[in-house]
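Missing here: one protein chain of the complex. Every other protein chain is in place.
All chains are identified by letter, namely A, B and C, in their written order; residue positions are counted from 1 within each chain.
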């Protein structure tokens, strides 16, 4: 891609969104879905805000920094929840969320 | 990423969405915006369907193939329009659209 | 609103999306989340395609009819699943899904 200063953050947002969508889907197949409810709830929100943040950065929106600040908060909360669960989809998702939280926080500052 | 058979197509959809967002934004800054109107119109739709297709694949949706078939059509039309314009944002976007059209068509078949 | 032939369908899509978001959230709070897993899974997809369909109609996209045809299928499947559950959020959502499926099917034809 060729997005200058936004490149890494756009890519991190897209990767995080995809892992959140996957994690929600896999969590719903677990035997103990109730234990994963908070993870699913946050995955849904995180995937949405990540795709919006990527779009606003690609549009070079004057609101991109504010979206990224909020995206960082949601990614952090989602990643912290995913991290509690041993399933590989949760561990992968936690990594993607925490990386995205860092990229978005750097973008917002 | 780790998305099995969906990996390349998800990535192509995300890249295409970002280039479409960027192309629309840059087209709006051109001296002759009127000449770019059809390009902008298709960029807007293409970015949206690409992000939806990526999300449905990441969710392993039973509707992912149908979304990809439609996404391929929209990417093809958008890429063909972008290709007509010399601006680098249009040429980059045309490439991303055509690559995504191919990946989505293969996924849909 | 003032959207001519699209008016009712856009409104049905928006209402359906909101009820699907709400139903997924409420299902995740139920004691027996596992029983609601399929409902949540379809709610997530249905909310997304409904918002895309509304946007494509508002843009008077040449692809709006095809999106509506697919949206009708997803709304029908989601509404049929929601209908199986007694919770009021599921019953409300089933009604919104079935109404949206009808509007989208009429639009697509």
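Operating definition for what follows: contacts are C-beta pairs under 8 Å (C-beta built on N, C-alpha and C of every residue); 3 or more make two chains touch, one makes a residue touch a chain.
Because the structure is a prediction, the values reported are computed rather than measured.
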* **Contacting the left-out chain in the complete assembly, out of B:8, B:25 or B:95** => B:25
* Which of A:20, A:36, A:74 or A:100 contacts the chain that the document leaves out -> A:74
* Structure fact -> The missing chain sits against chain C at residues 1-3, 10, 14-15, 17-19, 21-22, 24-25, 47, 51, 54-55, 58-60, 92
* **In chain B, positions touching the absent partner** => 24-25, 28-29, 31-34, 36-37, 40-41, 44
* Asked: What chain A residues would touch the chain not displayed?
  -> 41, 44-45, 48-49, 52, 55-56, 59, 61, 63, 66-67, 70, 73-74
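Methods note: only the chains that are shown with their structure count from here on.
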* Asked: Quick one: chain A and chain B, Cα centre-to-centre, how many Å?
  -> 22
* Asked: Do you know which chain C residues sit against two or more other chains?
  -> 41, 44
